[in-house]
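What you see is the complex with one protein chain gone and the rest in place.
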Amino acid sequence: MELGMSDRVKPLVEKVRAMVRDEIAPLSAEFDAEVGKHPTGDRFKHTARQLEILDTLKAKAKERGLWNFWLTGSEKGYGLTTVEYAYLAEEMGKEKIAAEVFNCAAPDTGNMEVFERYGSAAHKERWLKPLLEGEIRSAYLMTEPGVASSDATNMALKATRDGDAWVLNGEKWWASGAGDPRCKVYITMACTDPDAAKHARHSMFAIAADTPGIEVLRPMQVFGEDDAPHGHMHIRMTDVRVPAEDLILGEGRGFEVAQGRLGPGRIHHCMRAIGQAEKALELMCRRALTREAFGKKLAELGANYDIIANARMEIEMARLLCLKAAHMMDTVGVREAQPWISQIKVIAPQVALKVIDEAMQIHGAMGISQDTPLANMWTHVRTLRLADGPDAVHRRQVARTELKRYMNQQP
Amino acid sequence: MELGMSDRVKPLVEKVRAMVRDEIAPLSAEFDAEVGKHPTGDRFKHTARQLEILDTLKAKAKERGLWNFWLTGSEKGYGLTTVEYAYLAEEMGKEKIAAEVFNCAAPDTGNMEVFERYGSAAHKERWLKPLLEGEIRSAYLMTEPGVASSDATNMALKATRDGDAWVLNGEKWWASGAGDPRCKVYITMACTDPDAAKHARHSMFAIAADTPGIEVLRPMQVFGEDDAPHGHMHIRMTDVRVPAEDLILGEGRGFEVAQGRLGPGRIHHCMRAIGQAEKALELMCRRALTREAFGKKLAELGANYDIIANARMEIEMARLLCLKAAHMMDTVGVREAQPWISQIKVIAPQVALKVIDEAMQIHGAMGISQDTPLANMWTHVRTLRLADGPDAVHRRQVARTELKRYMNQQP
Amino acid sequence: MELGMSDRVKPLVEKVRAMVRDEIAPLSAEFDAEVGKHPTGDRFKHTARQLEILDTLKAKAKERGLWNFWLTGSEKGYGLTTVEYAYLAEEMGKEKIAAEVFNCAAPDTGNMEVFERYGSAAHKERWLKPLLEGEIRSAYLMTEPGVASSDATNMALKATRDGDAWVLNGEKWWASGAGDPRCKVYITMACTDPDAAKHARHSMFAIAADTPGIEVLRPMQVFGEDDAPHGHMHIRMTDVRVPAEDLILGEGRGFEVAQGRLGPGRIHHCMRAIGQAEKALELMCRRALTREAFGKKLAELGANYDIIANARMEIEMARLLCLKAAHMMDTVGVREAQPWISQIKVIAPQVALKVIDEAMQIHGAMGISQDTPLANMWTHVRTLRLADGPDAVHRRQVARTELKRYMNQQP
Partner (left out) sequence: MELGMSDRVKPLVEKVRAMVRDEIAPLSAEFDAEVGKHPTGDRFKHTARQLEILDTLKAKAKERGLWNFWLTGSEKGYGLTTVEYAYLAEEMGKEKIAAEVFNCAAPDTGNMEVFERYGSAAHKERWLKPLLEGEIRSAYLMTEPGVASSDATNMALKATRDGDAWVLNGEKWWASGAGDPRCKVYITMACTDPDAAKHARHSMFAIAADTPGIEVLRPMQVFGEDDAPHGHMHIRMTDVRVPAEDLILGEGRGFEVAQGRLGPGRIHHCMRAIGQAEKALELMCRRALTREAFGKKLAELGANYDIIANARMEIEMARLLCLKAAHMMDTVGVREAQPWISQIKVIAPQVALKVIDEAMQIHGAMGISQDTPLANMWTHVRTLRLADGPDAVHRRQVARTELKRYMNQQP
């Protein structure tokens, strides 16, 4: 169980860390400040400066070969293991736009994996190629407003066969990235046969974003923020016709596609959350050493030593757990690694939220304002306790795995 | 130690609860939706509809005699005890605009108390009267960006005597309500003698909001929200001349004014937080009973019974503690009640945050979106762990009181 | 909701506190040191010195009229309210033998209440009278080893009618106090009709401890301690004949008796736990002020200020909650007060355990040794998370009450 940084990935980690710190971080605040400043007033359009920032950084990353790390085990990527990639994801987690700069951003990575593994030659040409080049972006339409999406067998958006096409009707929400005008394709789960066995009712479709009948109703907000121009969109489909060849992998095999997609993505999310936690701890320590009150450094006041120690210990443990889950993914496959992925889905955001919360607190009111990145980090990580299944569902999964070891056994 | 609802206050509580639920709540979302829609695009201007909503509701409240409850023990108010007022504050906490409707909103209540107790006749005429009538609003300028404001003796905004006026220079931030165009007066702490004894360096001033030299630099954001049009403003004062008679109570007595002001206000904040927690628990229960997943009501899944039970128990305890602090305020005075107020300053927001967080979680992604009030409640209550002193300062105060009992004693 | 100390009870509280501190505490360690020193080597016999200590203290308490406080609302006792008694229970919680000294010890108080309310004239003469005089002691046989006793309808010890007697067969354990040779009567729940409706299957019996067929199998240990000579005994009944007139209240009404018995007892337990928590906090503070390490008082090191502050806040809240539960008991009766009693059954031991744990920790290794009372307090209070129903059962009760408010309602 090699969980350390391999010799192969170490120089990559160093290059990524340096580029995040020296080139991306300085432009990050400027990028954010441009949100909503498009001449049309449309928050879901990038300003020219935003595109310039992104394109310049992406070009640099590509040129340096720091690109598409996520494609683990593939000939097209670096052939990194998930453990190796995890270390890169941690670094990319430290700035909001960093993952995109290296073409490693959600939901594109998962969607690219879908196309790579299950897509037709046409899908690869039309969608995978420009995604790999960073020319377009994509969205993943899963969650629905009307049903408890934690139980994915509930998904109700309906696809009915009509000649050589499927006709889709229903609503999806939290389609992250669907606000971005560069987003050209939606991978969408739909119910193709409500009478089939529970896990054979759904199929996965690749749908061009500009297909008639697709309507973006509104951006969902996260603690009041719309995360423009990326956005988490609420989308309605009315008689949307999708060519039959854009049903991915096979009718009724939607869950198969979804499962394969989710494993690595969750690890990426979690390691980025660890990156955020590390950043918050650094901010906390710097503040503790530089700010004074009652004649002492904050570090010397209250329980701050204990808070810092607890943060360090919890980050270490959460990172090791993520690395172990990544290792399981690499060695026993996504299905067997599932309980480990559930574990980190619960732990990583929880630890990051706690560290960020304490970091905010030690910064005083500044900590929840726009003057540090902490407040934005907090709201972002808070979504991870719900995205891809709420904690409760993952805890249940972990407990079931545990109990199964003792079922039908004599005590 | 009578902590129950008195016969006197019970009908008031019922009227307030009914008005909040039946008249204010239905308009609350509409009020929020209007934010930023002023024709000029200025987020810090109310739309006509917003003013109409406020004015209509305020007129109704006034007409029904549901007005200025906060003025505890005074002839001008209801002469309610703090305990009695606490029950009203809990109800008013359930909707964001409710406290203003009953003319019981922060920071006006504290500022009115300052004018009532320490203001000159001119202050009472010019500021207190329209405040009591709900015609103008006010702000309280305390915290500064450059110093650790948890230790208020650090405040650096400088006031220099110049003839019959004081000249103020410096910055304040988190001036809540200073974004509102109706805000006409700032009660401001300034350093009048840096060489005096620690608690005699500062004085309190009443300053008209339109005094030359006052510049609103920007709104501070709370988790990305600017809370417009109320706002938490960052303000710079450059050679602001304040007439000598607007120094309140006396030179060097700023802390005396501040202390008297803070006690009741903290209790109000805390009881409103309890109101928010009750509201969140109600939303949690309703969701648990109506939403299904995996073939069961959410209530029956995971640890939801325990989560609900814990929420109920913690709310009960936090409310009782607030009521006890209020009782202390009523019976032994603000100074003696101080450690109790510190206790609730730590406890009430902490409990409310926990309950709201669980309520968000049980709502799935909807819980952090604009589709429930929970996300906004969470960010609002989170500020209370910092406003009027961070938790750490209050915990220290509680511990010191405790340890003092055993100092210089034989074990 | 008067939760304060009444004028009536205040002098009693002061007398009890003084007697506990000045007369009972100094003998407490000596009493403990005598355990197991009976000449026969039988741990479940008091030494002559132990009896002397108890009898002398009891005689003093009786003489001073500090006796049988628990008989709330009765002519035979002080007619105290439960709230008033609660303050006394807190003081009596501070030393292990204190409750017995004032004839207020469990399980006698509950058993006396059973006899007082539901007992026949013969029961009152034979058992209640000497119990009220402190001449004998009693036990309550409820929990059984073979069934999940948290669900009391499971109780399996069987009573079969045979002529003018019932014949009992089965096992009970955790019969607290049944080790004491002075224990003369067992109040015992038995199943009289397994085919009756769920809550009508059981009846309550008064059984003389020396009835043939009763066998004490062994003392149950609590973290290795047998709590001799009081003891928590595991008892087997083999063809134990109990006269029909010793079935209390009526056949099938065992739950009615049990419910009435449990309410006040739980409040007593909880308030004694609060007393223990206060004692632990005092020990913690004294240690923090007197012990030094790394050149500083322990109070100034680590998170000790926060630990002390948290302890103070949690004790305050837990006490207020207990007082509210007591108030509910006094005003709406035991059935309506049930959810409140469940709340404190969860909270009070939890808070006390946390405070005691921190107090142990600050004492270093001494804290878990025989050199402070803390270790014994900890194990004792730990039993309360299981006695009279584990936390989980009480949390469920609280949640059900909460959810019931919203059932069959439109959201």
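Just so it is clear, A, B and C label the chains in written order, and each chain counts residues from 1 on its own.
We take it that a residue touches a chain if its C-beta (ideal position, glycine included) is under 8 Å from a C-beta of that chain, and two chains touch if they have at least 3 such contacts.
If you're wondering where the values come from, they're calculated on a predicted model, not measured in any experiment.
Within the full complex, the residue among B:Gly302, B:Pro339, B:Gly367 or B:Pro390 touching the omitted chain is B:Gly302. From the options C:Thr143, C:Thr188, C:Ser203 or C:Gln338, the residue with contact to the unseen chain in the full assembly is C:Thr143.
Across C:Ala18, C:Ala196, C:Ala244 or C:Ala293, the single residue that touches the chain missing here is C:Ala293. Interface residues of chain A with the unshown chain, by the touch rule above, are 1-5, 281-282, 285-286, 288-290, 299, 304-306, 308-310, 312-313, 316-318, 320-321, 324, 343, 346-347, 392, 394-403, 405-407, 409, 411.
Within the entire complex, the positions of chain C that touch the omitted partner chain are 143, 145, 148-151, 154, 173-174, 220-225, 291-294, 298, 301-304, 361, 364-370, 375-376, 378-379, 382-383, 385-387, 390-392, 395-396. Listed here are the chain B residues that touch the chain not shown: 302-303, 305-306.
Here is the rule we use: only the chains that are shown with their structure count from here on.
Most remote from chain C, judged by the distance between CA-atom centroids, is A. In the contact between chain A and chain B, the residue numbers used by both copies make up over half of all numbers at that interface. Distance from the chain A centre to the chain C centre is 53 Å, each centre being the mean of its Cα atoms.
Across the assembly, chain C contributes residues 305-306 that each touch 2 or more other chains.
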